[in-house]
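Yeah, one chain of the complex is gone here, protein chain that is, but the others are all in their spots.
Let's turn to chain A:
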């Protein structure tokens, strides 16, 4: 954890949110630093979106306290929080033009028409939609709607911007482009971004820190490298990057000390004459920049990823599996 000593942008203390018997969020402690790009990563139903809605004020905690820049958020309605949201479905007002959508926050505050539309056009230029103000949301593509939602949420200069799977509906190329743009935007504005996603690649590539959620709890928080290289639990090892989880009974067979271990597929090397355990290539997937193997070592299966240019093995071939001494990470419990 690299939490600065200053007042955090968002602080959760033992926060829970129950819906009847369902514990959507169950005792979460969290500090998000000012100016941080923070990702909440987890499968659907893990509580990450509920946490976002707790920050926005759409949900109230069943237990625990939430502070936003040191102020208690309890009972403060969404419209009095200096926090704005980019919704998963964008939630653009269909009866308003793009410019009116972006200017909405200023309109409800009573800013004059000329001033707020000028400001809206400024925001639209920021998200590269300068000439789209007069259109209706229905006339825009998915990527353009996403930018409008971003401009609309940023016009009030929120202290925290919440993004609920904002790239989920976009195609791959657009998503990668938006990842870069969002990161650049966040750097230049210096606003705290809290980003919810189930895509580990997205979380790792954009965030300063990642919190991995499972079953209503945070199982690990850390820089992307920490979470990826040193997963704390079986869940993190498997969910983030699909690591090899080696159970204690398999550890001895693979010449590892007692305990449960995680080894990243790309840390493993294959060779015809090595020192590691001997296995057999079971399957091979060619993926362009890399090859993905499944190697059977006795009763155990290991996933291995090798870079293009290294020696290729065909299914059925006998190979030695090796890894650097620091590659295996011990898993808790």
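Basically, contacts are C-beta pairs under 8 Å (C-beta built on N, C-alpha and C of every residue); 3 or more make two chains touch, one makes a residue touch a chain; residues count from 1.
Note that contacts and distances are computed from a predicted model.
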Can you pick, from "Putative spermidine/putrescine transport system permease protein", "Cytochrome C oxidase subunit III", "Assimilatory nitrate reductase (NADH) beta subunit" or "Cell division topological specificity factor", the UniProt protein name of the chain not displayed?
"Putative spermidine/putrescine transport system permease protein"
Among A:152, A:175 or A:267, choose the residue that contacts the chain missing from this document, as touch is defined above.
A:152
Of the residues A:7, A:107 or A:245, I need the one that contacts the missing chain.
A:107
Specify the residue from the set A:78, A:143, A:168 or A:276 that touches the hidden chain.
A:78
For chain A, residues in touch with the removed chain:
56-58, 77-79, 83-85, 87-89, 91-95, 104-105, 107-109, 136-138, 152-153, 156
